[in-house]
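One chain of protein is taken out of this complex; the other chains stay put.
First chain written, first letter: the chains are A, B and C, and each begins at residue 1.
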Amino acid sequence: MIDESHDKYKDECGVVGIFNLPEASKVAYLALYALQHRGQESAGIASTDGRQIFSHKSMGLVADIFRPSVLEKLPGDSAVGHVRYATAGESHVKNAQPFVVDYARGSIAIAHNGNLVNAGHLKDELEAYGSIFQSTMDTEVIVHLLASSKENSIVDRLCYALGRVKGAYSLVLQTETRLIAARDPSGFRPLVLGRAKEGWVVASETCAFDLIEAEFIREIAPGEILVIDSKGLTSHKPFEPVPYTPCVFELIYFARPDSDIFGANVYAVRKELGRVLAEEHPVEADIVIPVPDSGVGAAVGYAEASGIPFDMGLVRNHYIGRTFIEPQDSIRHFGVKIKLNPVKSILAGKRVVVVDDSIVRGTTSRKIIKMLRDSGVKEVHMRISSPPTVAPCFYGIDTPTKDELIAFTHTVEEINKYITSDTLGYMSIEGVYRAAKMAGDSFCDACFTKNYPVEVTSTLKARQMALFK
Amino acid sequence: MIDESHDKYKDECGVVGIFNLPEASKVAYLALYALQHRGQESAGIASTDGRQIFSHKSMGLVADIFRPSVLEKLPGDSAVGHVRYATAGESHVKNAQPFVVDYARGSIAIAHNGNLVNAGHLKDELEAYGSIFQSTMDTEVIVHLLASSKENSIVDRLCYALGRVKGAYSLVLQTETRLIAARDPSGFRPLVLGRAKEGWVVASETCAFDLIEAEFIREIAPGEILVIDSKGLTSHKPFEPVPYTPCVFELIYFARPDSDIFGANVYAVRKELGRVLAEEHPVEADIVIPVPDSGVGAAVGYAEASGIPFDMGLVRNHYIGRTFIEPQDSIRHFGVKIKLNPVKSILAGKRVVVVDDSIVRGTTSRKIIKMLRDSGVKEVHMRISSPPTVAPCFYGIDTPTKDELIAFTHTVEEINKYITSDTLGYMSIEGVYRAAKMAGDSFCDACFTKNYPVEVTSTLKARQMALFK
Amino acid sequence: MIDESHDKYKDECGVVGIFNLPEASKVAYLALYALQHRGQESAGIASTDGRQIFSHKSMGLVADIFRPSVLEKLPGDSAVGHVRYATAGESHVKNAQPFVVDYARGSIAIAHNGNLVNAGHLKDELEAYGSIFQSTMDTEVIVHLLASSKENSIVDRLCYALGRVKGAYSLVLQTETRLIAARDPSGFRPLVLGRAKEGWVVASETCAFDLIEAEFIREIAPGEILVIDSKGLTSHKPFEPVPYTPCVFELIYFARPDSDIFGANVYAVRKELGRVLAEEHPVEADIVIPVPDSGVGAAVGYAEASGIPFDMGLVRNHYIGRTFIEPQDSIRHFGVKIKLNPVKSILAGKRVVVVDDSIVRGTTSRKIIKMLRDSGVKEVHMRISSPPTVAPCFYGIDTPTKDELIAFTHTVEEINKYITSDTLGYMSIEGVYRAAKMAGDSFCDACFTKNYPVEVTSTLKARQMALFK
Partner (left out) sequence: MIDESHDKYKDECGVVGIFNLPEASKVAYLALYALQHRGQESAGIASTDGRQIFSHKSMGLVADIFRPSVLEKLPGDSAVGHVRYATAGESHVKNAQPFVVDYARGSIAIAHNGNLVNAGHLKDELEAYGSIFQSTMDTEVIVHLLASSKENSIVDRLCYALGRVKGAYSLVLQTETRLIAARDPSGFRPLVLGRAKEGWVVASETCAFDLIEAEFIREIAPGEILVIDSKGLTSHKPFEPVPYTPCVFELIYFARPDSDIFGANVYAVRKELGRVLAEEHPVEADIVIPVPDSGVGAAVGYAEASGIPFDMGLVRNHYIGRTFIEPQDSIRHFGVKIKLNPVKSILAGKRVVVVDDSIVRGTTSRKIIKMLRDSGVKEVHMRISSPPTVAPCFYGIDTPTKDELIAFTHTVEEINKYITSDTLGYMSIEGVYRAAKMAGDSFCDACFTKNYPVEVTSTLKARQMALFK
């Protein structure tokens, strides 16, 4: 799945926490590097040496921000880190995380993945009592609730704060002496626990563990608050249980294929999605090609199940920079071509199955198909490894508003016509559940079904993604 | 093919020339962007408005260097551009290209891909007569020969200069009113001509044409000096013909798969290499996986020919930054893991064919196989889509010195043992010629056979790649 | 007065406010430029277009920070600005001012000159109720008091907040529609009101008015809160009157000689100080030289009163950068020489009166005298245009701690010996009052007399300048 200017679903955030490992900030940096796909807009690390919290955050990519001279200034054996693509709050360095504050009881650094649905309401209330907000992030609400709690211990304060917020959060929080990991009761976003030498690691995905040679232990449970300190691990489950609804779209598109989340390997799920897709929407064709990189797994699965040869008919340019300047006069708007180029020699004269994970606005698919036809392709059969995307996400995925979702306003047949494919096949929601069953049998699938597991106020729906500003 | 710190064969350079297109520098920028894989160390563009030459070059990636404010300062309808990985000359911005000078007859900007083998000798001679060199690039020799020529026209001066140099050059040269493209008589490096609207484009590879919507016209012929000015195209062939020996390694590894060079599509050649490889080195196995990205084409070909399913068992992280900081204490040297991570779920318990394009030092292959075995792979069958690399390149590819080439010092069986594969199969040179026959039947294959088409002095061999300093 | 690494009394801050002038941020920039001597560590401007507050602040000098591209982003007809040398709070950009926050009732930007003496106590109290501080500046206490006030109007809220703080403040505060200037009841720091076209200007010193061609109207009165909005000026005096005690050291050293503050011209006061000094400590000598630049006025006065010729025997280098690298081996520590160099030809063989405004640690005076003796001076008569500095300032001047003040630990005779002058004459406190009488007859002279007009807690005295951290 490719968008013209950037990936259309910008996965909101990735988080990492390190406890009791030498050079914790360097380890956090490596882990963030492995989680870079979850947010390319800003990155930050806060470390502690047990007495003080140090932090650095900046707009940009992990490897550009964390030069040796920067990491030198982040000493200590514990650290939390964050990569971000803005979902709630403006795109500005003051909204970068980890969010670090001093309050009456000491210092805390917090890194959050997910979106709260009642942040606006809580912010109004806190400000009325004199709280001053530094950012436009929903995460800051958690911090002010913590600071204004009457409880004594940090854990009780956090229970109070998380008891008041609603929505999605996978978060890591650090004091001078503790690392705390927490996941909302619905378990929307992934959060995993690992062991490295004498230390502990918490991260959004297991791919972070592979790079730093940590061993995967278990998932942080939905509704769990896990406290890690010098005495070891203590688990708290202060909230009423609710149905576990992890985000199915993490499996379909967001997470890295080499990660294991929600108990399953992501690449394996995608191949299975491809296989079921081949069953649901078979077609006579000469080759199966993916829209790289996110469509590869499903394309391999489709090829295997259908017996049609897999090929890499589209080459992706991986040197994309952040600004991209287009000539005004010389050439036409080149859109998706900046990222993808067809390999004409293997496409010309062929009947091609193109496998992608989803369609958002439809403009990109239309351009890809135009490129393929310009390369001499005879037939284009578009196959999508998910159902039509008909509703926005309020739990942390930055989808466009409803009216921009082509599947909200158009039928499949109309979409097929618009993107100019010969045939278009979307996977059924039942097919998704069948393919994803290795990861469980309940998910948040609101973007396909409009069934929102945690109530979203109509105000919020109206403002949609301008959640918090 | 993956190296630990960077790609082990750093393809030296990419060049582009634009003539008579509005906003030429922006078009050059896009073309360089498509050629970024040919050099990630520095980039530069020189443009002209017919009266003056403007230029900007810097260390770094194309998209980082050429911000809108920079391109604003490069006006005019003609431009030449260059991306570079240092092969001859130190890594320093003064060695970035295009090389722009004022001399008695005006200004010229030159961008060069390839390596000269008699540059040191010519530099000594020129300096003895008072020439002062500004850089340590062999390219500057051409410029001083031009300046000291007794001929009157720029073309005659260039004929004189190129008549004195030996080795590989695909170059573009710009004066205030002309664009000149030249390719050495052996035709080592690719150079192609395209048409865009009223203008002309010259580039290292056709993938640059796709992005800027130029139409491929033809290759610049070996030994051709092509002059483009307001009157049109004039072709000169002033040199004695010699055998045409384009670099076979461009097809095997360097060029982008979506490019057509030497008359063939690169991806198609690679798939064919994979097919022949499957014939030469069949094996019973469960899956075929590539070392991404360069091994993908051959792996697809191998899978097709062998009937063993293709899979993406290794995931590549594409957010690699230029510095990479390793923790000293926390974790072991992570080497290739920063770029590649195995997908355990599809590897565990399998017999795996791993397809790569070549082996240089062997250390990377060894680490990849270790990663695979740690993922539970049962058997590893390494298949290389080229013969053993036994000799360095003197025509522009930055291979390590002979003694670092594992195939120079070890037999295939010893290499197999070192990299810990169960079996190791290198392609035969005959196999390469068979697979590459769509691109012709004569190549420079010196890195596999030690047959150097243009004589290399023993001094040069001794100094090997420290060619010019 | 010269310190080795930087001026020993780093005047804490300068503030400016602009209301109803086109391009207000550019006018503020010019005014700050004229006030640069009051703080060289950081600078900031916040402007408003009536709807929103824009701000930019950074470490560095005014003219380096406010490039055209930065000023472009600060639109509107009103602005507040600040230059700072850290007195309370660490040296870090988060402590730069203006301090801009959003709170329940809107946005405010505040710029503050002076130091509060009960900030620590108030901060503890505010944090206990859940306030989260963003900086370590005492100024932030005022903002949190504002935000937590139960009053409705901004003026009532400010009266509440300023009614709770104690110490020195000359501040400008901006909302989207108002500019407010306030000065503490003791009137420690200067603050003046001017008129420019249809607009109003508030600044620390009148020298800012000269540059922007504003007309001086009057001083902001001690204890006054002056509100400027579209309806004009409204003055509030909500506090009990206390004795007016402006800082005498502003006249002796800090303020610019071309400024008029506390009703008098600074240069005129300094000349008068020099004249009285000549009466109190006459000596036979050949020339009178100042320690430039701050000693010039008093030296001219001393020369006039004594009849001894004035000369510029020390040349000051004005290109001082922020870092200064000393060779380790080649030459001895050069200390003050980086700023001052003697003119040997006019010094050799002479009996010299050296006039400086004060002595802090004594090390600089010692080095200056060494330089003079090395230049062949026959006698050195040091004359100081203020009494011995025996106590630290708690109202906004960054003096070193008591134990570092040479006059706290040594007698005048001992100081004379230490700095190696032939004679040393300090001005009497009576002399200061006599010379400064054009500016009034009551001052804060605590640094000379230990009479602190506003009570300073013993805790604060203990922590001395580490006021707030």
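Here is the rule we go by: contacts are C-beta pairs under 8 Å (C-beta built on N, C-alpha and C of every residue); 3 or more make two chains touch, one makes a residue touch a chain.
It should be emphasised that the depicted structure is a prediction, and the values quoted were computed from it without experimental measurement.
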| item | value |
| --- | --- |
| Partner chains on view for the chain not depicted | B, C |
| Contacting the left-out chain in the complete assembly, out of C:Cys13, C:Val27, C:Val100 or C:Val276 | C:Val27 |
| Residue among C:Lys271, C:Arg366 or C:His381 that touches the chain left out of view | C:Lys271 |
| Per the touch definition above, residue among C:Ala104, C:Val155, C:Leu211 or C:Ile429 touching the missing chain | C:Leu211 |
| Interface residues of subunit C (partner: the chain not displayed) | 21-24, 26-27, 29-30, 33-34, 36-37, 40, 61-64, 66-68, 71, 196-197, 207, 210-213, 256-258, 260, 265, 267-268, 271, 293, 296-297, 300, 303-304, 309-312, 315, 317-332, 334, 337-338, 341-346 |
| Touch list for subunit B against the chain that is not drawn | 101-104, 124, 127-134, 143-144, 147-149 |
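Definition applied: only the chains that are shown with their structure count from here on.
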| item | value |
| --- | --- |
| Contacts common to subunit A and subunit C (chain labels) | none |
| Farthest chain relative to subunit B (centres taken as mean CA coordinates) | C |
| Chain centre separation in whole Å, for subunit C relative to subunit A (CA means) | 51 |
| Centre-to-centre distance between subunit C and subunit B (centres being mean Cα positions), rounded to whole Å | 62 |
| Separation of subunit A from subunit B, taking each centre as the mean of its C-alpha atoms, in whole Å | 36 |
| Contacts with two or more other chains, residues of subunit C listed in rising order | none |
